[in-house]
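Of the protein chains in this complex, all but one are displayed in their positions.
Labels for the chains are A and B, by order of writing; each one numbers its residues from 1.
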Amino acid sequence: MEIVLDILSWLSLGLGCALVIIGSLGLVRLPDMYTRMHAAGITDTLGTMMVMLGLAFQAGLTLVTVKLAFIVLFVLYTSPVATHALARAALRGGLKPLTVGDDNVPVTRKEKEPAE
Amino acid sequence: MVHALSLGGVLAVLWLLLSGYFKILLLTLGVASVALTVLVARRMDIVDHEGHPIHLGWRAVTYWLWLLKEIAKSARDVAKIVVQREMPIAPSVFRVKATQKSELGNVIYANSITLTPGTVTLEVEDGYLTVHAIDRGCREGLENGDMDRRVTHMAGEFAEEEKA
Partner (left out) sequence: MFAAAAAGVLVAMALALTRACLGPSVFDRILAVNSFSTLTILLIAIHGFLTERPEFLDICLVYALINFISTIAVTKYIENRGFGPAPKEEEPGEV
């Protein structure tokens, strides 16, 4: 039983670390701020969840696991709000999203009609 | 009043789980802080169905499980994009309709979109969300309206989506 939990913990921690590194790598590699936000999203969601899951397997069913769950819950609740506030500020600040294709909706505060 | 009681209960459980001590002094301090927090929250007028949505009930739990699955799926997709040498991204900005009637439903939908990697909500207005997606797959996954339907169902609004 011990060994199974250890292996699960190893796998989760390894996957979490890989995801966290990939997310940060995307933060460096991707071309503009809006696409970088998606890379940061990996770090904030699945990377954090996997690392904490790996730690939880080590801790077992104790209060430590409850605290880990609370940390994940806080991060999951706060990260989309922070990301959305940042994206909105960038849009208001005049940072233009890099887009491809012809069907882009121009984003301005004045435009009210739904573009259907 | 129901919301204040449930908020107090949640705070008390939070206190017990985070402290882990059951001495009489610490329990007294805990009761005092919970009472103070509920009192302040009531004075700020934020203890209502929006600040403390207990009416969602079990539907919220099943929605969370589904959302976790979606997060895992799209995180894998975005990670695949990042590790490839030429990075096949196709970012686009588009609008989707939010069919939820209440502001709470809208907020849950917008936050769920932002929480899944690959899509970020840029703007919320008049029942429409402006979304930035990193590639075509993420965009199509949102435009088929599956998440919208689930959020509407979870918010307890069995709106006229079948008729529309």
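By definition in this document, contacts are C-beta pairs under 8 Å (C-beta built on N, C-alpha and C of every residue); 3 or more make two chains touch, one makes a residue touch a chain.
Please read these numbers as outputs of a predicted model, since none were measured by experiment.
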### Query
Omitted chain: which shown chains does it touch?
A
#### Entry: Interface with the undisplayed chain - residues on chain A
10, 13-14, 16-18, 20-21, 23-25, 27-28, 33, 36-37, 40, 43-44, 47-48, 51-52, 54-55, 58-59, 64, 67-68, 70-71, 74-75, 78-79, 81-83, 85-86, 88-96, 106-110
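Please note the rule applied: only the chains that are shown with their structure count from here on.
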### Summary
Per the C-alpha centroid definition, the whole-Å distance linking chain A and chain B comes out as 14
### Message
Applying the document's contact rule, which stretches of chain A touch chain B when the two form their complex?
### Response
19, 22-23, 25-26, 29-32, 34-35, 37-39, 41-42, 45-46, 49, 63, 66-67, 70, 76, 79-81, 83-84, 87-88, 91, 97-101, 103-105, 107, 112, 114-115
### Task
Could you pull out which chain B residues touch chain A in their complex?
14, 17-18, 20, 68, 71-72, 75, 78-79, 81-83, 87, 89-95, 97, 110-112, 114-123, 125-126, 128, 130, 132, 134
